[in-house]
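Every protein chain except one is present and positioned as in the full complex.
Labels run A, B and C following the written order; every chain starts at residue 1.
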């Protein structure tokens, strides 16, 4: 074979049919490696359909801790005859194709001389080993896990422990799974040189970490931030955020009498979802909704109302490929501008950009604080990759000293002592007016409206009175930059050759690219924006560099556009590197994008077949 | 009095109560002056309410042809006791306040020593001269016209002719109106030195012109362009566009059998209105909708669909002050960006920016041609000032040789001869694919969808196939700049001190400012963008000038932002001059805005009181 | 039937149980057209709140956009008000109610606001049984945009300029009955004597209470040929059920004088007495109510009264098993599971 041994550095793609139960098998594989202490990530490339179509699961294992997608597959597990063609093609040169050899492989597919074919008669083995069609189908998935256990040298004790945990009292399930694994592993050991040159080895890099998806983490953040009203309408890929919120509320939010300390409303559509959210926020609750691009499009009018009437609420946009329905099960960062400038008229909304589930958790909390502090809608701009895929992040932590920042809310006592209350008066000169909640005190009453009002809250059609209020609102929103988390900045050793600026889930791939550049002696400074309005550091950083590559996942370079509009940077110093086909970003896409703009820059090193990268699935 | 005589150069503001019939009196005044051959314009500053609130009508008369709003009133006709205060304050120093002296003026109001008070007991005169409360109320309006006929020396023969035309067979109405005019005029001649130093004099500058509002002209444009399906939902200030379309269709579009060659659907909301428009355009009709900002906000999702599924339809956005309900009866250019980038995901829409009703007519036609040629939504970005106010423009003309540009539509014969048809294939390499209409031929059938599709129209979730299509769409929309009307460019005599770039209805005020600068020896080059994507001339022009002031009517400088994003111009060479209080733009706002940015630039010359300009009404 | 203009009771200075006069329930001066039906509805709302001695600041008033939707400014100046966006008041009200279930919610809408752009939200608020009095000021036109037909315009009704509507009207009452609404009433802005007790009952109702009020638009829809004019409404008016609310505070006396009454006990214990004006009309039998209303409509009459009521249905909070404490008042300490719980939870993610 001649292939050098590579420990804890490989990528696997598993091709199956959706709805056949492969998800739990893939999860088992992930968990086993994770529990071996090895950094790992999983990307689920699934169809917008419920059952019967091709689906892929990609596992990246990296002792160095790189967890971005790596579309260069050492092993492809081809369990779906329908996609054999592309699956064979997707094995890197020198890699391994694992397939079900119960039926012979089409000779046309079996003809790559630069890869290794590993045929395991999985169906036949399971037909022999198990009873019942459904069981056989499910166990076939477990059996390929078994094959991989042998090929990759996974720790069987860990796998056994996981099964015992999962099925606890159901001994027969533990046994069935164990024997399916044995079927696969034994066959592999009997027929192939196990382990392969690429393999896993126990290390200690995941001890304080968890595997979690961003929607679950965001949901947990909402629970911890004290959100009590959630309104939503199902839409991929945001649905699981409310699934999570529901689950955690059921766990944590029932009072002694069984009554709920929260209310979750499945709205009739996104207009209603944001309407409920705004109504509840106006009523004094921490309220939020979660949606994806199409939903935000429908919320535009209401978002303008919330901006102008100054109602602080939180919107999670778990982005998918748009415009229109687009590719609902693919990721993109295409809503950056439509979030920030949502609504007709002059607006700008506060936004936070998490890069991973850990930040989904903390930014969910921050979003509520910002929304209430600045009395304005706050977006948490996530995406499918962050929201639905399995990420390894440090364990989530909570500071029990945290108390919500409700901003400037007047209590009954304060109102009692006031001569008069005016909702939109800039009493403190900071652009933020005091608000009151319904029902608290007669003096707190005012009339909220999206139509022209003066600083006293009175209806107006007067130019000066109108502009006075919208000018203050502009000032107020701009001032939010003071509480927006500072950008993440990491500097190269020594003067940088160039800088990369990025946002959200591009983080991992960009860092991996920077590490690769460093190995090649190219020094790259790094900045990731965490929110909008931009903290001052953002512009300062851009100004430090002759050229900043703005890496993002949309066609039109929306972050770059936002930087152009909202900082003073010269256009020639920010260049777009975009990738928008819907797959999670890879180091390769970053480096080849930069190489295209900068012929002198290093292209990504290659260990195999790259020609069709990203164009698959 | 010492005031020099000023012929055909004055501004009048008439303050009344809405719903009391003053509109027709004001119209009569306008028409009389217009028929005297004198350039004129009227601005209706009305409340968002049906009856009983203050309303103003402003008439600008300018022999030099300046028809922008001039908020420096020589005469204020104060017919509404509720607003006496501000009406008195709004008379320029040296000007005249005309009020109903049936009741004495509050001494506090009568105390300005720098203006002339002209009291006419209008109510008393009408009580004497007419029977019935309603008639008296209406005739009081006609009576103030009579006063102005005398004060301004209007041509009574013209007035008489107008009345005879208007009321044709209704002799008694002609007589009543004539006697009301006489009541006012006689009283004025008896008590004041008539005419005033400011006065009208017949000239010949309106012969080939008409007085029309932009919505009416746009409606006519739609009829002439061959639009057959119109769907709308009422919203100020766009409603009168469909009122006009309905009227003209009734006039021009019924066949011999009385059947309609069009269908107008009052939709249940804006989502339905754009849905119907898209459906009809897809079905092969020239279809359009008309709305204002809130409506566009609601249309976002559908606009993304039309962009991505490539359906050419036309949307008129008659802008008002936003975000949210804002000031529905005030003007603004606040939707430029929300129109062009409507929808989540990466989009950019073609837009046309009319400056006056004449362009509303031609651009309505052009919009359909562009929509069908580029198979994409096209906005006509109008506003309340253009759409609802009375503008003097050259008579609308039509070329009978015009035939609609349907773009690339395959006929049954063409399809019959083809092997296969693929909806999204770039056959000609120009980014525009061929389309087919339903029902025409079995070979033309394809499946339209807003979800991922490849160039053959087939569903896809493949990165490369998806991006191939959206890249072509981006190219296609960019290429529309070739057919977007070229910008209006006017150059100063000799090298310019600076340039002004503007859009839409700002045109008149900017030109007036440039004329004023010229008188002061300041040379200013002028460019007005007529559409988006920008023609190449736009950037070339910007590059010619060290500084370009971008004058527009919104808070955040949206045109400037668009130039920053969509041309290569350096940010320091485009500076924002904005006015967004909701009133039509004036020369004064332009010049003082520029003066603020450029201390050396001339401020507007003043003939009177300016302190409260724009802040009124 | 002949129509009797209700006697206007000048109770201006009379005080209610809270020591407040009717004045204390007023708001800003109306800017609607003189004679607009909506102003009469406003007056009835003021009267009903005063009569029930509800503290103004414990009321939340909401609306969409339209002439009708402007009216919340004209009553209860001490109540928080929210003039939201066109057609979407139901969702805003739902959210506000979700946050604080203890306040009294009254939503004002128009026929355009509720039956065109807002139809979906209207129906879903009924389905969710939000505890909200929903007053639909129904004039058959879009008043604020100057007189286009709305979805409640009757077939054959003539617009001011003469066109005739040819589309079927959407009748909010029939719709609400079909959708399972638990309180359905119709009245007329010109009949305060009928409207005030209906509003009082609606305010007491636990759940969604629809009060459809024919409220003529004098400017755009009060001419001959219109079926939503004062004249037409008066001439085609048919009162089916008189309602009378006996608040909990007052002792309930048997009303021996009137027969054929149904008494419905409201959530707070107060009693609504319903007197059918025709024999056999049972305002608690949804299906028979539906049929009778269809008959009356076919006969060209407008059925009014508290047409249907069903007490004891679960409202949104009950269906959600929300705590009795308004969510806005639950202390953060109870909402946040804390660091220890998080730490424990983390083990599930390994």
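The working rule: contacts are C-beta pairs under 8 Å (C-beta built on N, C-alpha and C of every residue); 3 or more make two chains touch, one makes a residue touch a chain.
As the structure is a computational prediction, the values presented were derived from the model and not from experiment.
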Would you indicate which residue among B:130, B:187, B:245 or B:302 is in contact with the undisplayed chain?
B:302
Would you mind spotting which of A:213, A:268, A:556 or A:579 touches the chain that isn't drawn?
A:268
Answer key for B:224, B:374 or B:517 versus the chain not shown reads B:224
Among the options C:28, C:55 or C:174, which residue touches the chain absent from this view?
C:174
Among B:33, B:150, B:280 or B:350, the residue in touch with the chain that has been omitted:
B:280
Mind pulling the subunit B residues that touch the left-out chain?
31, 34-35, 209-212, 220, 223-226, 228-229, 231, 252-253, 255, 257-265, 267-269, 271-285, 287, 301-302, 305, 395-400, 402-404, 436-442, 444-451, 459
If the missing chain were put back, which residues of subunit C would it touch?
116-120, 123-124, 127-129, 151, 166-168, 170-171, 174-175, 178-180, 287, 290-291, 294, 314, 319
Over the whole complex, note the residues of subunit A touching the chain we left out.
19, 48-53, 233-236, 239, 266, 268-270, 294, 324-325
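In the analysis below, only the chains that are shown with their structure count from here on.
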How many angstrom lie between the centres of subunit A and subunit B, each centre taken as the mean Cα position?
45
Between subunit B and subunit C, centroid-to-centroid distance (C-alpha), Å
40
Where in subunit A do residues touch at least two different other chains?
301, 305, 449-451
Residues of subunit C that touch two or more other chains sit at 85
